[in-house]
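First up is the structure itself, then whatever we jot down about it.
Only a single protein chain was left out; the remaining protein chains are all shown in position.
Entry: chain A
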(Lines give C-alpha, C1' and ligand atoms only; values in the text may rest on other atoms or scores of the structure.)
Protein backbone atom coordinates (compact mmCIF):
# COMPACT_ATOMS: atom_id res chain seq x y z
CA UNK A 1 0.00 0.00 0.00
CA UNK A 2 1.06 3.58 -0.36
CA UNK A 3 1.12 4.12 3.35
CA UNK A 4 4.86 3.68 3.68
CA UNK A 5 5.10 5.96 6.65
CA UNK A 6 2.76 3.79 8.59
CA UNK A 7 4.26 2.86 11.90
CA UNK A 8 4.31 -0.86 12.27
CA UNK A 9 5.86 -3.43 14.54
CA UNK A 10 8.99 -3.85 12.51
CA UNK A 11 9.74 -0.13 12.16
CA UNK A 12 9.03 0.43 15.79
CA UNK A 13 11.53 -2.27 16.78
CA UNK A 14 14.13 -0.94 14.34
CA UNK A 15 13.83 2.46 15.94
CA UNK A 16 14.04 0.80 19.34
CA UNK A 17 17.28 -0.91 18.34
CA UNK A 18 18.87 2.31 17.24
CA UNK A 19 17.97 3.93 20.57
CA UNK A 20 19.58 0.99 22.35
CA UNK A 21 22.67 1.39 20.23
CA UNK A 22 22.93 5.11 20.97
CA UNK A 23 22.45 4.56 24.67
CA UNK A 24 25.11 1.86 24.75
CA UNK A 25 27.61 3.96 22.86
CA UNK A 26 27.08 6.70 25.41
CA UNK A 27 27.28 4.24 28.29
CA UNK A 28 23.79 5.05 29.44
CA UNK A 29 23.03 1.60 30.72
CA UNK A 30 19.74 2.38 32.42
CA UNK A 31 18.38 3.90 29.25
CA UNK A 32 19.62 0.98 27.20
CA UNK A 33 17.88 -1.40 29.59
CA UNK A 34 14.68 0.56 29.24
CA UNK A 35 14.60 0.27 25.48
CA UNK A 36 15.73 -3.32 25.58
CA UNK A 37 12.69 -4.10 27.70
CA UNK A 38 10.55 -3.00 24.76
CA UNK A 39 12.69 -4.75 22.20
CA UNK A 40 12.35 -8.10 23.93
CA UNK A 41 8.90 -8.51 22.43
CA UNK A 42 10.58 -9.25 19.13
CA UNK A 43 11.19 -12.75 20.37
CA UNK A 44 7.56 -13.48 19.70
CA UNK A 45 7.77 -12.52 16.09
CA UNK A 46 9.51 -14.42 13.41
CA UNK A 47 12.65 -12.89 11.94
CA UNK A 48 14.14 -15.88 10.29
CA UNK A 49 14.83 -13.93 7.15
CA UNK A 50 17.11 -11.54 8.95
CA UNK A 51 20.80 -12.19 9.24
CA UNK A 52 20.90 -11.55 12.94
CA UNK A 53 17.72 -12.46 14.71
CA UNK A 54 16.26 -10.83 17.82
CA UNK A 55 17.29 -13.60 20.16
CA UNK A 56 20.92 -13.12 19.23
CA UNK A 57 20.55 -9.34 19.53
CA UNK A 58 19.02 -9.68 22.95
CA UNK A 59 21.76 -12.05 24.05
CA UNK A 60 24.54 -9.74 23.01
CA UNK A 61 22.94 -6.49 24.09
CA UNK A 62 21.75 -7.97 27.36
CA UNK A 63 25.24 -9.26 28.10
CA UNK A 64 26.75 -5.85 27.54
CA UNK A 65 24.20 -4.13 29.73
CA UNK A 66 24.53 -6.63 32.54
CA UNK A 67 28.31 -6.37 32.40
CA UNK A 68 28.29 -2.64 32.85
CA UNK A 69 25.17 -1.77 34.76
CA UNK A 70 25.87 -0.72 38.29
CA UNK A 71 23.00 -2.68 39.81
CA UNK A 72 23.73 -5.89 38.05
CA UNK A 73 25.31 -8.88 39.76
CA UNK A 74 26.85 -12.16 38.69
CA UNK A 75 23.73 -13.92 39.92
CA UNK A 76 21.55 -11.86 37.61
CA UNK A 77 23.96 -12.41 34.81
CA UNK A 78 23.95 -16.15 35.24
CA UNK A 79 20.18 -16.20 35.37
CA UNK A 80 20.02 -14.23 32.15
CA UNK A 81 22.50 -16.47 30.39
CA UNK A 82 20.56 -19.56 31.34
CA UNK A 83 17.54 -18.07 29.58
CA UNK A 84 19.66 -17.28 26.56
CA UNK A 85 20.85 -20.83 26.39
CA UNK A 86 17.27 -21.99 26.05
CA UNK A 87 16.26 -19.37 23.55
CA UNK A 88 18.46 -20.43 20.68
CA UNK A 89 19.51 -24.02 20.32
CA UNK A 90 21.64 -23.22 17.28
CA UNK A 91 23.73 -20.99 19.45
CA UNK A 92 23.75 -23.06 22.59
CA UNK A 93 27.43 -23.93 22.74
CA UNK A 94 28.51 -20.46 21.74
CA UNK A 95 26.49 -18.96 24.57
CA UNK A 96 27.96 -21.53 26.97
CA UNK A 97 31.46 -20.66 25.86
CA UNK A 98 31.00 -16.94 26.25
CA UNK A 99 29.41 -17.53 29.62
CA UNK A 100 32.50 -19.44 30.64
CA UNK A 101 34.76 -16.61 29.52
CA UNK A 102 32.73 -14.21 31.55
CA UNK A 103 32.96 -16.39 34.63
CA UNK A 104 36.70 -16.69 34.19
CA UNK A 105 37.04 -12.93 33.86
CA UNK A 106 35.25 -12.65 37.18
CA UNK A 107 37.51 -15.17 38.82
CA UNK A 108 34.87 -17.87 39.13
CA UNK A 109 37.02 -20.68 37.89
CA UNK A 110 35.09 -23.50 39.51
CA UNK A 111 31.79 -22.35 38.06
CA UNK A 112 33.45 -22.00 34.71
CA UNK A 113 34.68 -25.56 34.92
CA UNK A 114 31.24 -26.83 35.86
CA UNK A 115 29.71 -25.06 32.91
CA UNK A 116 32.30 -26.49 30.59
CA UNK A 117 31.59 -29.99 31.83
CA UNK A 118 27.88 -29.49 31.36
CA UNK A 119 28.35 -28.13 27.92
CA UNK A 120 30.63 -30.98 26.99
CA UNK A 121 27.93 -33.48 27.71
CA UNK A 122 25.30 -31.71 25.65
CA UNK A 123 23.74 -33.55 22.77
CA UNK A 124 20.98 -32.34 20.50
CA UNK A 125 20.32 -34.27 17.36
CA UNK A 126 22.08 -32.96 14.33
CA UNK A 127 22.98 -29.75 16.12
CA UNK A 128 25.72 -31.64 17.88
CA UNK A 129 27.52 -32.21 14.62
CA UNK A 130 26.83 -28.72 13.34
CA UNK A 131 28.29 -27.11 16.45
CA UNK A 132 31.34 -29.30 16.35
CA UNK A 133 33.79 -26.39 16.34
CA UNK A 134 32.33 -24.87 19.45
CA UNK A 135 32.43 -28.26 21.11
CA UNK A 136 36.14 -28.56 20.38
CA UNK A 137 36.70 -25.15 21.89
CA UNK A 138 34.79 -26.14 24.97
CA UNK A 139 36.91 -29.22 25.35
CA UNK A 140 40.04 -27.19 24.75
CA UNK A 141 39.19 -24.73 27.48
CA UNK A 142 38.31 -27.54 29.77
CA UNK A 143 41.75 -28.90 29.06
CA UNK A 144 43.23 -25.52 29.86
CA UNK A 145 41.46 -25.44 33.20
CA UNK A 146 42.62 -28.98 33.87
CA UNK A 147 46.14 -27.79 33.21
CA UNK A 148 45.58 -24.98 35.64
CA UNK A 149 44.51 -27.45 38.34
CA UNK A 150 47.46 -29.65 37.53
CA UNK A 151 49.75 -26.71 37.86
CA UNK A 152 48.36 -25.78 41.26
CA UNK A 153 48.78 -29.29 42.55
CA UNK A 154 52.26 -29.53 41.17
CA UNK A 155 53.21 -26.40 43.04
CA UNK A 156 51.74 -27.76 46.25
CA UNK A 157 53.82 -30.88 45.88
CA UNK A 158 56.97 -29.04 45.06
CA UNK A 159 56.56 -26.77 48.02
CA UNK A 160 56.03 -29.52 50.53
CA UNK A 161 58.42 -31.93 48.97
CA UNK A 162 57.47 -35.51 48.23
CA UNK A 163 57.25 -36.68 51.79
CA UNK A 164 54.60 -38.94 53.16
CA UNK A 165 51.40 -40.41 51.98
CA UNK A 166 49.47 -37.26 52.62
CA UNK A 167 50.61 -36.06 49.28
CA UNK A 168 49.71 -39.22 47.48
CA UNK A 169 46.16 -38.14 46.77
CA UNK A 170 47.37 -34.80 45.53
CA UNK A 171 49.83 -36.56 43.30
CA UNK A 172 47.19 -38.88 41.93
CA UNK A 173 44.86 -36.01 41.27
CA UNK A 174 47.69 -34.18 39.61
CA UNK A 175 48.29 -37.03 37.25
CA UNK A 176 44.59 -37.33 36.53
CA UNK A 177 44.43 -33.66 35.66
CA UNK A 178 47.40 -34.16 33.43
CA UNK A 179 45.70 -36.92 31.52
CA UNK A 180 42.49 -34.95 31.05
CA UNK A 181 44.36 -31.84 30.04
CA UNK A 182 46.70 -33.58 27.68
CA UNK A 183 43.92 -35.26 25.73
CA UNK A 184 42.02 -32.06 25.11
CA UNK A 185 44.99 -29.83 24.47
CA UNK A 186 46.44 -32.26 21.99
CA UNK A 187 43.18 -32.29 20.07
CA UNK A 188 42.77 -28.59 19.71
CA UNK A 189 46.25 -27.84 18.48
CA UNK A 190 45.75 -30.24 15.63
CA UNK A 191 43.37 -27.77 14.05
CA UNK A 192 45.08 -25.00 12.09
CA UNK A 193 44.85 -21.86 14.13
CA UNK A 194 46.48 -19.71 16.73
CA UNK A 195 46.60 -21.67 19.98
CA UNK A 196 49.41 -20.05 21.87
CA UNK A 197 48.27 -20.62 25.44
CA UNK A 198 47.21 -24.17 24.67
CA UNK A 199 50.52 -25.01 23.05
CA UNK A 200 52.50 -23.55 25.88
CA UNK A 201 50.56 -25.47 28.46
CA UNK A 202 50.74 -28.70 26.54
CA UNK A 203 54.47 -28.40 26.06
CA UNK A 204 54.87 -27.64 29.73
CA UNK A 205 53.05 -30.84 30.59
CA UNK A 206 55.11 -32.89 28.17
CA UNK A 207 58.36 -31.48 29.44
CA UNK A 208 57.43 -32.21 33.00
CA UNK A 209 56.68 -35.82 32.22
CA UNK A 210 59.80 -36.09 30.11
CA UNK A 211 58.22 -36.56 26.71
CA UNK A 212 60.59 -34.25 24.88
CA UNK A 213 60.12 -35.90 21.52
CA UNK A 214 56.45 -35.26 21.53
CA UNK A 215 57.04 -31.70 22.68
CA UNK A 216 59.49 -31.08 19.87
CA UNK A 217 57.12 -32.53 17.35
CA UNK A 218 54.27 -30.38 18.58
CA UNK A 219 56.35 -27.24 18.44
CA UNK A 220 57.69 -28.03 14.99
CA UNK A 221 54.21 -28.63 13.69
CA UNK A 222 53.01 -25.42 15.23
CA UNK A 223 55.84 -23.40 13.75
CA UNK A 224 56.38 -25.00 10.38
CA UNK A 225 53.15 -26.52 9.21
CA UNK A 226 52.03 -24.27 6.36
CA UNK A 227 48.37 -24.90 7.16
CA UNK A 228 48.80 -22.93 10.32
CA UNK A 229 48.78 -19.13 10.06
CA UNK A 230 52.15 -17.39 10.33
CA UNK A 231 52.70 -16.89 14.03
CA UNK A 232 55.86 -15.38 15.42
CA UNK A 233 55.14 -16.83 18.84
CA UNK A 234 55.35 -20.33 17.46
CA UNK A 235 58.96 -19.75 16.60
CA UNK A 236 59.64 -18.13 19.92
CA UNK A 237 58.26 -21.13 21.77
CA UNK A 238 60.27 -23.50 19.69
CA UNK A 239 63.44 -21.49 20.26
CA UNK A 240 62.86 -21.32 23.98
CA UNK A 241 62.25 -25.02 24.13
CA UNK A 242 65.40 -25.84 22.21
CA UNK A 243 67.39 -23.54 24.43
CA UNK A 244 66.01 -25.24 27.52
CA UNK A 245 66.99 -28.56 26.06
CA UNK A 246 70.48 -27.31 25.38
CA UNK A 247 70.33 -27.82 21.67
CA UNK A 248 73.09 -26.82 19.34
CA UNK A 249 73.60 -23.30 18.10
CA UNK A 250 72.79 -24.54 14.64
CA UNK A 251 69.25 -25.55 15.56
CA UNK A 252 68.78 -22.42 17.65
CA UNK A 253 69.80 -20.28 14.74
CA UNK A 254 67.54 -22.16 12.38
CA UNK A 255 64.62 -21.67 14.79
CA UNK A 256 65.07 -17.92 14.83
CA UNK A 257 65.51 -17.49 11.10
CA UNK A 258 61.84 -17.33 10.26
CA UNK A 259 61.16 -15.11 13.24
CA UNK A 260 63.55 -12.60 11.80
CA UNK A 261 61.68 -12.76 8.51
CA UNK A 262 58.29 -12.22 10.10
CA UNK A 263 59.18 -9.83 12.89
CA UNK A 264 62.53 -8.16 12.28
CA UNK A 265 62.04 -6.00 15.34
CA UNK A 266 61.54 -8.90 17.76
CA UNK A 267 63.46 -8.72 21.01
CA UNK A 268 65.10 -12.04 20.33
CA UNK A 269 66.97 -10.49 17.46
CA UNK A 270 69.71 -9.55 19.88
CA UNK A 271 70.24 -13.16 20.84
CA UNK A 272 70.06 -14.05 17.21
CA UNK A 273 72.67 -11.56 16.18
CA UNK A 274 74.93 -12.56 19.03
CA UNK A 275 74.84 -16.19 17.93
CA UNK A 276 75.31 -15.31 14.29
CA UNK A 277 78.26 -12.99 14.90
CA UNK A 278 80.14 -15.72 16.66
CA UNK A 279 79.53 -18.23 13.93
CA UNK A 280 82.37 -19.54 11.89
CA UNK A 281 80.34 -19.51 8.73
CA UNK A 282 80.62 -16.35 6.66
CA UNK A 283 77.01 -16.51 5.55
CA UNK A 284 75.85 -16.58 9.13
CA UNK A 285 77.93 -13.58 10.09
CA UNK A 286 76.60 -11.78 7.10
CA UNK A 287 73.10 -12.60 8.17
CA UNK A 288 73.91 -11.35 11.67
CA UNK A 289 74.77 -7.95 10.31
CA UNK A 290 71.54 -7.86 8.34
CA UNK A 291 69.58 -8.84 11.41
CA UNK A 292 70.96 -6.14 13.66
CA UNK A 293 70.63 -3.40 11.10
CA UNK A 294 67.02 -4.47 10.47
CA UNK A 295 66.19 -4.38 14.15
CA UNK A 296 67.53 -0.88 14.54
CA UNK A 297 65.26 0.29 11.74
CA UNK A 298 62.48 0.31 14.33
CA UNK A 299 61.84 3.20 16.64
CA UNK A 300 61.46 0.90 19.63
CA UNK A 301 65.14 0.04 19.45
CA UNK A 302 66.48 3.54 19.14
CA UNK A 303 67.70 3.75 22.70
CA UNK A 304 68.54 0.11 23.24
CA UNK A 305 72.15 -0.07 24.36
CA UNK A 306 72.46 -3.77 23.81
CA UNK A 307 71.38 -3.55 20.20
CA UNK A 308 73.76 -0.73 19.49
CA UNK A 309 76.57 -2.52 21.17
CA UNK A 310 75.93 -5.58 18.98
CA UNK A 311 76.05 -3.46 15.88
CA UNK A 312 79.07 -1.57 17.07
CA UNK A 313 80.93 -4.73 17.88
CA UNK A 314 80.27 -6.27 14.53
CA UNK A 315 81.03 -3.14 12.57
CA UNK A 316 84.23 -2.63 14.52
CA UNK A 317 85.29 -6.18 13.92
CA UNK A 318 84.69 -5.86 10.19
CA UNK A 319 86.57 -2.60 10.00
CA UNK A 320 89.55 -3.93 11.86
CA UNK A 321 89.71 -7.08 9.77
CA UNK A 322 89.31 -5.01 6.65
CA UNK A 323 87.40 -7.89 5.12
CA UNK A 324 83.83 -7.75 3.99
CA UNK A 325 83.56 -4.00 4.07
CA UNK A 326 81.11 -4.33 1.25
CA UNK A 327 78.74 -5.94 3.72
CA UNK A 328 78.52 -2.66 5.55
CA UNK A 329 78.17 -0.85 2.28
CA UNK A 330 75.29 -3.06 1.22
CA UNK A 331 73.44 -2.59 4.47
CA UNK A 332 74.11 1.11 4.53
CA UNK A 333 73.05 1.89 0.98
CA UNK A 334 69.32 1.68 1.70
CA UNK A 335 69.72 3.46 5.06
CA UNK A 336 72.04 6.34 4.35
CA UNK A 337 69.18 8.60 3.35
CA UNK A 338 67.28 8.36 6.57
CA UNK A 339 69.34 6.88 9.37
CA UNK A 340 71.32 10.10 9.87
CA UNK A 341 68.17 12.01 10.75
CA UNK A 342 66.62 9.03 12.51
CA UNK A 343 69.54 8.11 14.80
CA UNK A 344 72.36 10.56 14.44
CA UNK A 345 70.94 14.06 14.66
CA UNK A 346 72.57 16.68 16.85
CA UNK A 347 69.51 16.73 19.03
CA UNK A 348 69.80 13.02 19.63
CA UNK A 349 73.47 13.38 20.32
CA UNK A 350 72.75 15.81 23.11
CA UNK A 351 69.93 13.73 24.45
CA UNK A 352 71.83 10.44 24.37
CA UNK A 353 74.83 12.03 26.04
CA UNK A 354 72.67 13.38 28.80
CA UNK A 355 70.74 10.23 29.45
CA UNK A 356 73.02 7.34 28.73
CA UNK A 357 76.76 7.59 28.17
CA UNK A 358 77.09 3.95 27.12
CA UNK A 359 74.42 4.38 24.52
CA UNK A 360 76.09 7.40 23.09
CA UNK A 361 79.40 5.59 23.05
CA UNK A 362 78.12 2.71 21.00
CA UNK A 363 76.19 4.94 18.67
CA UNK A 364 79.10 7.25 18.21
CA UNK A 365 81.23 4.39 17.11
CA UNK A 366 78.72 3.33 14.51
CA UNK A 367 78.17 6.90 13.40
CA UNK A 368 81.85 7.49 13.11
CA UNK A 369 82.28 4.50 10.85
CA UNK A 370 79.21 5.04 8.75
CA UNK A 371 79.24 8.82 8.50
CA UNK A 372 82.87 9.71 9.14
CA UNK A 373 84.56 11.65 11.90
CA UNK A 374 83.08 14.90 10.78
CA UNK A 375 79.49 13.93 11.27
CA UNK A 376 77.48 15.88 13.83
CA UNK A 377 76.85 12.98 16.10
CA UNK A 378 80.34 11.74 16.36
CA UNK A 379 81.80 15.17 16.71
CA UNK A 380 79.53 16.12 19.53
CA UNK A 381 79.87 12.90 21.47
CA UNK A 382 83.58 12.59 21.12
CA UNK A 383 84.04 16.21 22.07
CA UNK A 384 81.89 15.76 25.14
CA UNK A 385 83.54 12.52 26.00
CA UNK A 386 87.04 13.89 25.70
CA UNK A 387 86.08 16.95 27.61
CA UNK A 388 84.85 14.74 30.37
CA UNK A 389 88.11 12.92 30.11
CA UNK A 390 86.54 9.52 29.83
CA UNK A 391 89.08 7.13 28.54
CA UNK A 392 87.05 5.10 26.21
CA UNK A 393 85.91 8.13 24.31
CA UNK A 394 89.44 9.13 23.67
CA UNK A 395 90.09 5.65 22.40
CA UNK A 396 87.03 5.91 20.28
CA UNK A 397 88.19 9.12 18.75
CA UNK A 398 91.50 7.64 17.87
CA UNK A 399 89.90 4.60 16.41
CA UNK A 400 87.56 6.48 14.17
CA UNK A 401 90.21 8.87 13.06
CA UNK A 402 92.45 6.03 12.15
CA UNK A 403 89.77 4.29 10.15
CA UNK A 404 88.29 7.29 8.49
CA UNK A 405 89.20 6.15 5.03
CA UNK A 406 86.81 3.28 5.55
CA UNK A 407 83.99 5.73 5.72
CA UNK A 408 85.07 7.15 2.45
CA UNK A 409 84.95 3.77 0.87
CA UNK A 410 81.58 3.00 2.27
CA UNK A 411 79.98 6.20 1.34
CA UNK A 412 80.67 6.33 -2.36
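Keep this in mind: contacts are C-beta pairs under 8 Å (C-beta built on N, C-alpha and C of every residue); 3 or more make two chains touch, one makes a residue touch a chain; residues count from 1.
Throughout what follows, contacts and distances are computed from a predicted model.
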Protein that the absent chain corresponds to, by UniProt name, given "Histone methyltransferase set1", "UspA domain-containing protein", "SPAG6 protein" or "TATA box-binding protein-associated factor RNA polymerase I subunit B": "TATA box-binding protein-associated factor RNA polymerase I subunit B"
Interface with the undisplayed chain - residues on chain A: 1-3, 5-10, 12, 15-16, 18-19, 29-31, 33-38, 40-41, 43-49, 58, 62, 65, 69, 71-72, 76, 79-80, 83, 86-87
